[in-house]
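Of the protein chains in this complex, all but one are displayed in their positions.
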Amino acid sequence: MLRQRFIESIVGLFLIFTALALSILAFKVSGLTSLFPDASYHITADFDEIGGLKVRAPVKIGGVQIGEVSDIALDPATFKAVVTLAIRNQYRDIPDDSSAGIFTAGLLGDNYIAITPMYNTTFLKEGGHIEITRSAMVLEKLIGQFLYKVGNSGQSDNSNSNKQSEKGGQQ
Amino acid sequence: MNQVALLGQWGIQLLRDFGKAGILLYQILFYRPHFRKGFPLVVQQIYAEGVLSLAIIIVSSLFIGMVLALQGYHTLSKFGASQELGPLVALSVVRELGPVVTAILFAGRAGSAVTAEIGLMKATEQLSSMEMMAVDPLRRVIAPRFWGGFISMPLLTIIFNMMAIYGAYLVGVKWLGVDAGVFWSNMRSSVDFHSDVVNGILKSVVFGVAVIWISLFQGYFAAPTSAGIANATTRSVVYGSLVILGLDFILTAVMIGEW
Partner (left out) sequence: MPTNIVEINQMSFQHDNGKVVFRDVDLLIPQGKVTAVMGPSGTGKTTLLKLIGGQLAPTCGTIRVGGELVHDLSRQALYKLRRRLGMLFQASGLFTHMTVFDNVAFPLREHTPLSESMIHTITLMKLQMVGLRGAKDLMPSELSGGMARRVALARAIALDPELIMYDEPFTGQDPISLGVLVKLVRTLNDALGLTSIIVSHDVQETLTIADYVYVIVDAKIIGQGTPEAIVNDTANKQLQQFIQGLADGPVPFHYPAASLEKDFLEEHV
């Protein structure tokens, strides 16, 4: 009986230790801020080009994360990307004429959405829509534009090599 | 013709073994348990299988975390990406290494012990005497060991995960000089609780069932001789480990499809 009690206490300790480990895993390692998913409201924005934007990418204002991308779909009529953003309920004062743009974290990092707030006094709410958007910058297009510009400025010097650079830039 | 007959016989034997294993599992799961009498037995088995495996789990996880940090830093720093050490270690451990290595260690330590114990009890006619005393050995001996394994595996995996990440922290931050804030915050933003940690724990539950089921089957149907028990013990470790790795692939494929 004494042995049985000893065993039971040790098992109890084991369970407590595990619960502790689980909470460390939850909060320190995976950044769970609460046990329940944050209540958030959803707004949409249309983009011509989303680049490498993925679901669960962060949505930030001024660099501070206020929500995440919850869905990405293609509008079959306009062929634009319809991105649904889930904004946490505590940030309910975003003017509805704000703009949203897709940026890159660092030089070669993941894409995220940054919202630039404007001056309206009416705010975005569930089902709202951001009108002004800025698409992602695709690296290859940038290089192409740059080479095109370089090619154009040197056009008066050497037209042959310019044409070659154009072809190279557009590929 | 003889070869074909032998192959056929082997196939039928395999089928029969699967059938026996399935019936054993059915009997364990669906025969009404006596909670008042059964509970202390299960607690005893959690102690024997879980608590006594803690030593090997904690030591292994610390070393694995430390090595992971060392190797990871060495390679990542070539790309100037040493700030990604946190996510590297955490994701590797929580998604794959935690469940798989814990399960394999569990099969080796607790699984083999269970097989040997039950095989021995069968060989020394302890199970027969229990039956003749009108006590069901399935309820008294087999089922508690099953539930003990079922409960212990995910618990051990959680502890493994934590200790491995702690080991990586020790090497990465304290020794190699990665900034602590960067280490933890990058890790936090890469690891999602539901799809990484919880999925890993689900994997460990599946592995736990597989390992303890194989160990119980091998022990219960072992030949009642010393050679028979030795072979059964080896088989339960080998089959258990192989099944873990196979299941890991299947589960990872299913989970990556974001079910």
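In this document, chain identifiers A and B correspond to the written order of the chains, with residue numbering beginning at 1 in each.
Rule of thumb we're sticking to: a contact is a pair of C-beta atoms (placed from the backbone, for glycine too) under 8 Å apart; a residue touches a chain by one contact, two chains touch by 3 or more.
This is a predicted model, so every value here is computed, not measured.
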Contacts of the hidden chain among displayed chains: B
Which of B:Ala5, B:Ala134 or B:Ala253 contacts the chain that the document leaves out: B:Ala134
Residue among B:Ser77, B:Ser92, B:Gln126 or B:Thr252 that touches the chain left out of view: B:Gln126
Absent-chain interface as seen on chain B, which is shown: 120, 124-126, 128-129, 131-136
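The rule is simple: only the chains that are shown with their structure count from here on.
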Interchain centroid distance [CA atoms averaged], chain A/chain B, Å: 37
Chain B residues touching chain A - in the complex, by the definition given at the top: 40, 43-44, 46-47, 50-51, 54, 90, 94, 155, 158-159, 161-163, 165, 184, 187-189, 191-193, 196-197
Contact footprint of chain B on chain A as seen in their complex: 4, 7-8, 10-11, 14-15, 17-18, 21-22, 24-26, 28-32, 56
